[in-house]
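Other chains dropped; remaining ones untouched in position.
Chain nomenclature is as follows: A and B, assigned in order of appearance, with residue numbering initiated at 1 for each chain independently.
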Amino acid sequence: MSTANLIKTSSRFKIPFGGDYNPEQWPEEIWEEDMRLFKLAKIDCVTLNVFSWAALQPDEETYDFEKLDRIMDMAERNGLHVILATSTAAHPAWMARKYPEVLRVNFSGMRRKFGDRHNSCPNSPVYRKYSKALAGKLAERYGHYHNLIAWHINNEYGGECYCENCERAFRVWLKEKYGTIEKLNQVWNTGFWGHTFYDWEEIVAPNLLSEHFEENRTTFQGISLDYRRFFSDSLLENYRAEYEAVKEITPDIPVTTNLMGFYKPLDYQKWAKYMDFVSWDNYPNVDTPPWGSAMCHDLMRGLKGGQPFVLMEQTPSVCNWLPYNALKRPGVMRLQSYQAVAHGADGVLFFQMRRSIGACEKYHGAVIDHGGNENTRVFREVQALGQELAALGGETLGTRVSARAAIVVDWDNWWALEYSAGPSTDLKYLDEVGRYYQAFYELNIPVDFISVEDKPDNYDVVILPLLYMVKDGYGQILKDYVEKGGCLVTTFFSGIVDEHDLVVTGGYPGRLKDIFGIWVEESDALPPGVKNGFTWNGKHYPAELLCDIMHMEGAQARAEYESDFYAGTPAIACNRLGDGRAWYVGTRSSEEFYRDFVRELTGDAGIEGVWDSIKDVEVTQRRSRESWYLFFLNHNKESAEICMKAEGESLLDGKAYKAGDRVWLEGNGVMLYRVKMERN
Amino acid sequence: MSTANLIKTSSRFKIPFGGDYNPEQWPEEIWEEDMRLFKLAKIDCVTLNVFSWAALQPDEETYDFEKLDRIMDMAERNGLHVILATSTAAHPAWMARKYPEVLRVNFSGMRRKFGDRHNSCPNSPVYRKYSKALAGKLAERYGHYHNLIAWHINNEYGGECYCENCERAFRVWLKEKYGTIEKLNQVWNTGFWGHTFYDWEEIVAPNLLSEHFEENRTTFQGISLDYRRFFSDSLLENYRAEYEAVKEITPDIPVTTNLMGFYKPLDYQKWAKYMDFVSWDNYPNVDTPPWGSAMCHDLMRGLKGGQPFVLMEQTPSVCNWLPYNALKRPGVMRLQSYQAVAHGADGVLFFQMRRSIGACEKYHGAVIDHGGNENTRVFREVQALGQELAALGGETLGTRVSARAAIVVDWDNWWALEYSAGPSTDLKYLDEVGRYYQAFYELNIPVDFISVEDKPDNYDVVILPLLYMVKDGYGQILKDYVEKGGCLVTTFFSGIVDEHDLVVTGGYPGRLKDIFGIWVEESDALPPGVKNGFTWNGKHYPAELLCDIMHMEGAQARAEYESDFYAGTPAIACNRLGDGRAWYVGTRSSEEFYRDFVRELTGDAGIEGVWDSIKDVEVTQRRSRESWYLFFLNHNKESAEICMKAEGESLLDGKAYKAGDRVWLEGNGVMLYRVKMERN
């Protein structure tokens, strides 16, 4: 089942366009005006019922679907496709009062009171019972609507809890995982500081009252790491319970929940297995570079092996929870919408349709402003995009991005790495992932994000940024990959621990030692502002953050440190193994280095960018069996010149070009260019 | 009843001079030395009994007034006027132990233990009972003293509590305000995030355990706003209970409590209604500009319609709770004392008479230092001022400051504005209020602070800085004001919400839209360091913080943005309405702009400063029926030249001048110049 199903009830296929719509928060007299405006803007898809639990279930015994019935009917009447949410991301006040167990306990150990959202303990039996029940009732009542195109379970799952129900569930989770308390003591290395457990009941949740002294600083990394896994699983169980409840009744309606890009608390690679399609919410900050959003889109696309995803939320203009709510400049909302599509999205949705008048999101951007009419710049831009997408139709739906390079991302590794006490507090996983991604991005080379469960064999170049944790068996997979001709790259502070965050003895990089043909004896952390350097291919680059001091055990030194007592020792090493090569980059360097390095790696592998680099113009490609779809996204304020390489059609304005034609793409402009493949 | 009563028992009228005196914290043998020193310094008024509850009531059943009797007798014997405090700002330790309910629960949700001051839950029945009882007993016992000139209830009311008694009281307060739970749900917009309440008991206090994620960041502004109102009211009820207790017995003794200038938690405009006169504590920081203190004095004067107030506390020298306790330079204490008088004070009092030897204020300034004698610079300056005030007598008492311009300040607006999630975290109410105030100050133009309940009709120019919230009916009042010829000014992010913090739909500035003749479509927040600009009256000014993008709907553009996509659209608009004009300033600009702008507004209205601007010399005026009193306050270290404009007398040195005479006013110097009015 894929997102192509999303629009199955449409007369013809097209990109769903619309977003979160909360008519239940408004007087009904305004609904018809909404319908008029939606039509003006070619909005054909709404997400309903995101935060209505208290309205749908006014007390423990009673359900009241009357208003939702009217809303669903209105949607049907007006030809709106519906993504129906289950409303379980905020429990009703009566439930908090009657069953305080549904309330979370925070990192400081305090039981919360009613308020906020994402406020339910996932291990509360009461919450589990009633969230699942609500999902089932919604499916029973609305499953037959022909315009119901997807289920949206809960909303932006996240947060944390450290209550007694969680502790109990944690012990069960641990027992299932480790079987015996002896095994648990071993993998947590409890002998250190005499933390040996003799009874499962002695185990408590790791927070500020137990093992933690700061959010990411813990005295027992193993315990904290397992709690992260457990908690991601706990929320996943909530999701799965609702998933099953709706699937039982509507087996053909696809189910999703909206993810949030690189959201650290949840192991989305594990979650995606239980999602029919991936959807996510894109809220770049004012200073997020375009490659930052692109990286998230690519992560999302990779969660289900390249299958198209849905942009479930973005703001039409301002994002009110940022410190400074800069307006999206003219054209930027359209540009960002197409950027999603360019990276694999098959749906473009907003939060929110109508700007609320009270509570904490009343200054968040919306299609319909507080003014309440169509006479705003924002509405006009939405409307223009709606018309454009309607004209575009289903042309790009289901097409794929094809990449020959991959970056490996692993949530367990992320968690473990950033719990590490040493060697540097500035070691941040996404920094290193981002450095490599940015290099590919700037070279217009498609790259996939894969997990450590994905086979690397489909790729010519595979990057393992900061792969601190190497799980059982993964070393062998990587070795096989290289021996068969792959190009593998890893970085400083990689290969150190196993899946329990226990150091693999025998010399770093542990389970990767043979592949990279080196032994890292020491790692020197450089405080901010302190630099070493190296020369590679005749060019000088800085060395920062961490300098691994290594011995060649088969590999060849390719660059050497230029100063300090380890001057002259290797900074970069390359090991030939079987038919492939394994690069170890022992230090952090500059953006320029990563770009030059990736250019060499991909060059050696015969990988080319989908287009030459044009400053701040992003170019991506999606493919169907018949066509290439080139997306030109001009992130400059100024226009940029593009020289066409093949005959094709610019789909958004209907113009045809031949190879050699020159096109000026305006500032913030987008060109979607179709080139028909020649069939054999 | 006014502060003129304060000195009714004096042989002749004069400014009360003295301050907080705590003999009960000292061995009695030192009391007579105090009396000697007070006489030396012409101290004639002491505030007694500020923190003596534990001494007066050693247990629940017992009261012991013996020592206070001796203190009161000593004061009477020594001709000291007494402002008698009720001692309820810190409960006794035994009460905290016996009735933990008197202890507050903090913003994190933790019940406090005994300690600190301002530590009583205002909604504790036990605290209410015993604080009121003590006030009554004090009135019974000391009401007959002829030298008792005022009651001082509690001390610097403030702080917060989130306990169960508060929650219960909050629900009662809400029920009284809203009547039905449906109305409550509507004004809090609880539909958003499904927070619908079905029972009053479901409502909890908004703090870090419920709706807040930071002090000023809440998910439901309506709830948090009402809690602020409720809590200000809760403390006010404490005050009123004590007020009634003493009034019942001593109806003729005026009652006050010491306020703290722009103290955000308490709605002083509401409080002032229940105060016989206003008194406040002035503790400028080392880097508080002179206009900063002046602004507070003017706020305090405005609380009771211009009636003189009392400077209840200031430090003779250092303020020990500041990070760096700089000494007040020679002359500065005198200068600041007269600044208070210049803005309407009829009393000049210090904290504290004798420097305590233990606990957290032992390094706070005092008239009598730890050295214990009169041979200090600080004592000599106090003594000189005491002698000067004694010589001055009652000359200025009861005289009024007369202003033709007003700035509207509203606590509800302050609270709501700074709870707002968007458009900029740098939006701070007092910043904008201060910009306008400073402009008036530098032009020596008197300005009153008025509330939204005060009629604007008495003023030729009325400024509404950041009037984000426009309450029911206030729009009409402002419209009438302009139509009758008033000059009204407001700023960006004004007119957005009603009194419940619900956005007024139909376009910003909502209820002010007709008055200003504009529609604000969008507001662009500029991060720190980013600027736009505009030209006004041929001069260039910066635009910062927020840029409203507006359409003229009757108003005339008076300045236009110079850059970004909204370049050329109006930054400042002026609307002619009836006989008046309404100015909308759509962005933050520089101090220079505010000065130039206020100069134009006042010039158009025919308002002149009481004196020409002299750099760092402040000039104010108080008036009696017979005379003008001009205060020249030289905030420079160097002396400044003043050219007299009219015949008059310099009251502090007895010199007479004629028009055209030139006077050199020394650095930090003060001249109080009386000009007799010519009587018709």
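Just so we're on the same page, a residue touches a chain if its C-beta (ideal position, glycine included) is under 8 Å from a C-beta of that chain, and two chains touch if they have at least 3 such contacts.
Predicted, not measured: the structure shown is a model, and the values here were computed from it.
**Q** Quick one: 2 copies here, how many in the whole complex?
**A** If we count all chains in the complex, we get 3 identical copies.
In this section, only the chains that are shown with their structure count from here on.
**Q** Go ahead and note the Å separation of the Cα centroids belonging to chain A and chain B.
**A** Measuring from centre to centre gives 50 Å for this pair.
**Q** Hey, which residues of chain B end up touching chain A in the complex?
**A** Residues 108-110, 187-199, 201-206, 208-213, 218-222, 420-426, 500-508, 519, 521-527, 565.
**Q** Any idea which chain A residues touch chain B in the complex?
**A** Residues 22, 24-25, 51-55, 58-59, 87, 90, 92-94, 96-97, 106, 108, 110-117, 286, 317-318, 320-327, 329-330, 355-364, 369-372, 376-378.
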